[in-house]
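The full complex has more chains than appear here; those shown keep their coordinates.
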Amino acid sequence: MSQIVTFGEVLMRLSPPGNRKFIQSNRLEFYFGGTELNVGISIANFGGRVKHISCISDDFIGNTAISYLNKFDVDTSSIVRSSRPLGVYFLEVGAVMRPSAISYNRSHSSFSEIEASMVDWDSSLKDATWFHWTGITPALCKGAYETLKEGLILARKKGITVTADPTYRSGLWKYGKDAKSTLSELLEYSTIFIGGVNEINEVLGTDYGYSNEDFIEASKLLIEKYPSIEKVFDKIRTSLNSSWHKIRARMWNGKEFRESEDLDITHVVDRIGTGDAFAAGLIFGLQHYEDYKAMEFGSAACALKHTYEGDVNFATVKEVEAILEGNTTGRLKR
Amino acid sequence: MSQIVTFGEVLMRLSPPGNRKFIQSNRLEFYFGGTELNVGISIANFGGRVKHISCISDDFIGNTAISYLNKFDVDTSSIVRSSRPLGVYFLEVGAVMRPSAISYNRSHSSFSEIEASMVDWDSSLKDATWFHWTGITPALCKGAYETLKEGLILARKKGITVTADPTYRSGLWKYGKDAKSTLSELLEYSTIFIGGVNEINEVLGTDYGYSNEDFIEASKLLIEKYPSIEKVFDKIRTSLNSSWHKIRARMWNGKEFRESEDLDITHVVDRIGTGDAFAAGLIFGLQHYEDYKAMEFGSAACALKHTYEGDVNFATVKEVEAILEGNTTGRLKR
C-alpha cells in the first residue's frame, strides 16, 4: 500500500494553560510536534497511510513520543533512538496584540545526533509514493542535512512525488551550511513547491513583491531554474492580531494562476502548526482532487487547524469538505 | 403557591475542557441538562417555583443528578427512579468554522423506561399553573409520548397555561410514531407556541419562508388549525461561525407582530441550552410583563446564556433587565 513519508525532528511542546506565562503558572500542558510530523499526523487523520522518520531519545520521554505517533496510526518502524534527550520547546500563548513566544531547547537533542548512516532509506521508502520535507531539517545540523539529502536522492530515483516547504528561519542555520545554497541544492530533488515570494526570493536571490503578478513571475522563474518543480502553492495569512487571522491561498501550477477566498478565523484557538495543516491538506488534496480544489482543501484544513489546541490538525476529510461546501457557520452536529 | 412544571429526560453531559476533542484529553467536565430541565432551572434562577418530573437512574449517578436539581431549588419530589443508567451525551465544543459535535448514549436510559403509569399526574400538577413541554420528549419513546400526553390532558383540564416548543430533531423519532402527527396531536393541548416557520412547516406540512410576512402568515394558519394556541414566539439565530452569533426574536400574539433588536454575541462561551434559555425567559416574562417585553426578556436571557459554561442559564431577573435597559457594555459590577 502506498505511503506518505515525512522526515524531521519530533519536539516536545510545553506551555502553561490558556494565556498564562511560565512565571504565572506551575502547570504545563504538553504535546509532541515538529513541522514535518504535524504534516504526517494531519494526513493520517485524513485517512492517509503515513510513516514518520526521526531520531528520538531512548528514555521514557522518547517512549511517550513514539506512543503519541502510534495513537494516530503513524508508522514508527523506521524511527531510530539516541541517548540524547528529545528536543523541547517552551511556548507562551499570546492574545490580541501580545505575540506568542517560543524558547527552544533543541540544539543538542536526540535529532541533532542523526547521521546519514543511521537511516536505511531503501527499506524506509519501500512503500513510499510521496515524500515531504521542509527547510527546518537541513537548517538544524549537518547530519540532518546529509540524511535528508540521501533520502531525497533515493526518492527522486524512485520517481516519488516530493513536496518541499523550504521555510527559511533565521534563528537556525548555525552549523556552517548556507541556507540559500543548501535549499537550492535540495530543491533539485523536489516536484512541488509550497511557499511564497519570501521563500522564492530567499532561494533565487530575487526581490519579488507580494502582488499576484509578482507571485506568478516568481513562480515561473523558480520553475525555470528548477525544472523538477511543476507547481507552486502559497498560503497567505493576514493577522489583525494574535487572536484574529484570515487565510487564503494562491497557486501557479505551470498553466494557470488561481486564488482562493479568504477564510475568516475570528477566534484563534491555537496558531501553531497551521502552516503544516495547509501543507497536509494540500498534499492529501493533490492525491484526490485537481489542483484548485486541492489548494482550497489545504486552505480550509489550515483554517480548521486554528480551532484545535496543540500542534496537530484533527480535521477529517468530511469536516474539511463541509467547509468547501460553504458550511462555515459552525452549526452543531448531533 | 403556583408552580411551573417541566417534564423530560435528564442527561449527563460530558465534555473535554475548552475546545479539546476526546482524543486529546483524559479529563472531562460534567453537567446535567436536558431541554425541559434547562428551562426549569433557568426559571428557578429567576426566582420562579419549579418542579421537574423525570425518570432517573437509581445509582450514585442518579443521586448526583437529583442533588444537582436540589441545588437550584427545583422540586424533585415527583421524580421516579429506574434501574437503567442515566442518559449521557458526549460533547466536543467547536470554534469558529468547526462545529460542536454531540454523541448520545440515551436510547436505553432510565428515562426510556418511563411509562404513563409511573407518573401520578394528579399529585404532580397539584400546584401547577404552567406546564412546559418540547418535541424532544415524544420523540424518544412510546412511554415518554404517552406519559406526556396524559400530563397534557390533565393540564388542559385544569386550565393551566401550556407552552409547546415542538423542536423537530430528525435523529430521534425511531420508535414508530410519526413526528408530524404526534406533534400535531400534542399541540391540541397547548396554548403558546415557541418555534418558527421550520416547526410550523413541519407540523402543518407547509413551506413558508423566513420573511416576517411568511412568519405572520404561518402563525395565523397555525392558530387557525390549533385554536387552543394563542401566541407564537420565534427566536432567530444568525451564526457567523461557532464563536459568533446574533440573536433576535419575533412574535405574533394574535393581534400584532413585533420584532426585537439583534443582540450581538461576539464571543460565544457555551451555546448549549441557549434555546431553552429563550423559552425560560419568555415563560417567566409572560408571567410578569406584557407580550413584547416578555419576548425581549426571553431574547436577552438567551443572549446571556451564551456566556455561561454548561447547559444552565444562571442569569437573574436583575441581570436580564439590565440588558433590556441597554446595559450591554459589560461594565464591571463591584
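Observations
To keep things simple, chains are lettered A and B as they appear, and every chain counts its residues starting from 1.
Criterion: a residue touches a chain if its C-beta (ideal position, glycine included) is under 8 Å from a C-beta of that chain, and two chains touch if they have at least 3 such contacts.
If you're wondering where the values come from, they're calculated on a predicted model, not measured in any experiment.
Copy number for the full complex in this structure file, with 2 chains shown: 6.
Assume only the chains that are shown with their structure count from here on.
With centres set at the average Cα position, the gap from chain A to chain B is 45 Å. Across the complex, chain B is touched by residues 71, 263-269, 300, 303-304, 306-310, 314-315, 319, 323, 327-334 of chain A. Those residues of chain B whose C-beta lies close enough to touch chain A in the complex are 18-21, 23-24, 94-102, 104, 169, 171, 239-244, 267, 271.
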